[in-house]
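Removed: one protein chain of the complex. Kept in place: all other protein chains.
And now, chain A:
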């Protein structure tokens, strides 16, 4: 019993950064903008979150982490929506920028290039069965139905989706395409920044360079795997989180070499992907820059 509870708790902890970023990815891709810079937004989130918490406490830390993610997202939006730069190129550039700027600023503020001092996180909340849990974990799972509601039932969500499906039609009907694309991208930056801050403040209580370990890309995969829907993304994130925490618990033996244990999350993912044959349906105008034709 203890083993199972612990496995679930650990899965949830590993799921949350992927889930938060994955939901962010849903917002941006539904608005028709591919955001491969999510990893970078997590990185700046983890750094700025630690910086804010170090000087002003965890609440400011979270605010700064989310703002940093959004600031990076704003650059992506300006480049890829307003100036119609290739979205992949812009995203890759942002990842490099995030990495370099975090190292530079860490050197400036902490006098250490790769780590911060210890920082404080939020006070944990008590949850039946699981015990002390970070409030961000709870928040992440509340965000799933919330996002589904926004996308399906609100004017904002429906317009956001229409912009991703057929921007020309939306524009003709008087929807401000650019505004909604900006909103989608900024929301993704906010959530990725939150995910990064969760890692540094809640999980380890310290910023370490590269602590995101590619989770931003895994979140993108989870979002695609989840068929661009919030619930799908949640299940996919849970699968990734569960597989990872399971790999911690498979003990090395003479039968299974160590390297194979570390492959479990990826093998499981491949197996599920290959097993669940489902048509994936991205938004029709995903990744295509929108240009108003002038005649």
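The rule is short, and it goes like this: a residue touches a chain if its C-beta (ideal position, glycine included) is under 8 Å from a C-beta of that chain, and two chains touch if they have at least 3 such contacts; residues count from 1.
Convention: contacts and distances are computed from a predicted model.
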Not-shown chain resolves in UniProt (candidates "Fumarate hydratase", "BMP family ABC transporter substrate-binding protein", "Acyl-CoA dehydrogenase family protein" or "Cell division protein FtsQ") to "BMP family ABC transporter substrate-binding protein"
Contact with the hidden chain, among A:59, A:83 or A:248, goes to A:248
Out of A:10, A:101, A:166 or A:227, the sole contact with the unshown chain comes from A:10
Missing-chain contact, candidates A:211, A:239 or A:285, resolves to A:211
Hidden partner sits against chain A at residues 2-3, 6, 10, 13-14, 99, 103, 110, 112-116, 118, 199, 203-206, 208-211, 213, 245, 248-249, 251-252, 258-259, 262
